[in-house]
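There's a structure below that I have some questions on.
Just one protein chain is left out here, and the rest sit where they should.
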Amino acid sequence: MTWVWTNRDLIVGLTAQHLLLALPSIVLSLLLAVPLARLTLRAPAARRLLLGTSSVLYAIPSLALFVVLPGVLGTGILDPLNVLVALTLYAMALMVRTASEAFAAIEPDVLLSATAQGHGRWQRFVAVELPQAGPAILAGLRVVSASTLSLVSVGALIGVQSLGTLFTEGYARGFLLEIAVGIVATVLLAVALDLLILGIGRATMPWAGIVQRAGAVA
Amino acid sequence: MANQSLPRRSLLAGLTLAPLLGACSSSDPFASNPAATGSGTSGAGGPVTVGSANFPESEIIGELYAQALEAKGRTVQRRMQIGAREVYLSALAEGSIDLIAEYTGNLLGYYDKSATPTGADEVAEALAAALPAEFALLDIAQAEDKDSYNVTAEFSTKHGITSLADLAGYPGTLRIGGNPELAQRDYGPGLVGLTRVYGVPAERMAFTPISDGGGPLTIRALAKGDVDLANIFSTTPAIKEQGFVTLEDPKHLITPQNVVPLVAKAKLDDDLASAINAVQRVLTTDDLLAMNGRNAGDEKAQPRQIAADWLKSKGLV
Partner (left out) sequence: MIAALAQWFGDASRWAGADGIPQRLVEHLAYSALALAIAALIAVPLGLWIGHTGKGERIVVLLSSGLRSLPTLGLLTFLVIVLDVSLGQVLIPVTVVLTILAVPPLLAGCYSGLQAVPREVVQAAVAGGHSTTQVVTAVELPNALPMMIAGLRSAALQVLATTSVAAYVGLGGLGRYLFDALGVQDYTKMLAGALLICALALLTDGLLALLQRLLTPAGVRLERARNH
């Protein structure tokens, strides 16, 4: 345990790096996936393409994507941007599907009555569709947040520092405590972020006692 | 529902994820993070980005360089644990790092696969000639860490094997453990080298790649008899602790591997050279053994601390 105290700066620093990679990916995936899912909802071909692409993406091993991206993006091979883009892609792959299903699940009658009340298309989206799909999207976001946080570590294999560095370093010298610290820190981050997302959900969607149930299915 | 779709929307059918993400990648969320922008640093005299390979000793030496530079007032960025040689040399070439600790023999082998010098001086000379124009070497240290093939004492006695030259006469299939690169590279002390130099038939070698840089799993595999032969860095304290027998290398498959700083020429200046060379002048093989011992042994000290202590003990900071 003295090791943990002696190296607290290292651990805190790596935790910050970890968050710096995960948070933008999670937020970006939400900001990109929700409009994409909604826009393609009534265009079956586009929707199929979107969902198909996301399945394919999800099946690509992360290590390979990290290594190949510099060639696609023109970034340096050590650029953390490679990891960030890859994580965003994976998060989107999950998010797009959840969001698409959430929008599709809205009862047509609800939409019709909104239109009948004179809501414009944008108004209807903001005032009706988003609140209706919100709980399911939020549940999806929780899954995305947990899996993204755990995926960041793989970047350590290509020299992008995160809590994953504690795994590769610990492995190279058979140091259990170091690896354990990395695992515990990752799980703590996941719990904290999950609570944050839940909190935001409760504050913005007080009607969603459904949040709990939707979370159960995802 | 389908009849609600307007023709305008079908344009989206052509939309894929790639262009969108391409667009968002141009705004760099890491711009404020100095560690991420190695390629943007200016020329000589400016900040230096120190890299390391993905094994502890490389990071320790990297820290020695980094802190020696910091002691001279230079701004240093660190990119440690990058990967294997092929990866960090690409990083050096593209400017993501400026300086990294290398080993003479293997670096020479990388640039000149047919090189056959045996003495440390010959290696140094050949390396200087083979090096790409945009890279430069600083002074070569006395300290050396090379690949070494090890067997257990029991295996050595039982089969009378004390030298790599004895391996060709081993009757069965040799089970070998080590880094994946040993089976992938066509230069250096890998499987290809064992065949070429010592005549061990390729079909009588069974290789298990272990990605821990000759670390605990490799050592355990040898100790437990999962492999007969393991490639472990010679400055690993466990070789002595476990009583392994390091096989002799009479035909010089493994070339001298002295520690040498490899620098991007564009970043080289006198101050940088003198700070690093001061480290190079005093660094010994025993120092490497001792520092690796602190890192992997009970203390589990971090490279940064180990380097700081060593530099202080040598009066370099």
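As written, the chains take the letters A and B, and residue 1 is the first residue of each chain.
Here is the rule we go by: a residue touches a chain if its C-beta (ideal position, glycine included) is under 8 Å from a C-beta of that chain, and two chains touch if they have at least 3 such contacts.
Note that the structure is predicted; figures quoted are calculated from it, not measured.
Novice: Just name the one of B:83, B:109, B:256 or B:303 that touches the chain not displayed here.
Specialist: The missing chain is touched by B:83.
Novice: Check each of B:67, B:81 or B:179 against the chain that is not shown and name the one that touches it.
Specialist: Touches the omitted chain: B:179.
Novice: Given that one chain is not shown, which residue among B:122, B:166 or B:226 touches it?
Specialist: Answer from the full complex: B:226 touches the omitted chain.
Novice: Pick from A:37, A:50, A:136 or A:154: which residue touches the chain that isn't shown?
Specialist: Residue touching the chain left out of view: A:154.
Novice: Can you say which of A:68, A:110, A:126 or A:196 touches the chain missing from this structure?
Specialist: A:68
Novice: By the contact definition given up top, give the residues of chain A that touch the hidden chain.
Specialist: 55-56, 58-65, 67-68, 71, 142-143, 146-147, 149-154, 156-158, 163-164, 166-168, 170-171, 174-176, 179-180, 182-183, 186-187, 190-191, 194, 215-218
Novice: So which bits of chain B touch the chain we can't see?
Specialist: Counting only chain B, the missing chain is touched by 83-84, 86-87, 90, 177, 179-181, 183-185, 206, 208-211, 216-217, 220-221, 224, 226-227.
By our rule, only the chains that are shown with their structure count from here on.
Novice: Considering the complex alone, what residue numbers of chain B touch chain A?
Specialist: Those residues of chain B that touch chain A are 1-2, 4-6, 9-10, 12-13, 15-17, 20-22, 24-25, 28-30, 33, 35-36, 38-39, 54-56, 79-83, 87-88, 90-91, 94-97, 212-213, 215-217, 295-296, 300, 302, 304-305.
Novice: For chain A, which residues count as touching chain B in their complex?
Specialist: My answer: residues 3, 6-7, 10, 20, 24, 28, 32, 36, 39-40, 42-46, 49-50, 53-54, 57, 73, 75-81, 84-85, 88-89, 92, 108, 156-159, 161, 165, 168-169, 171-175, 177-178.
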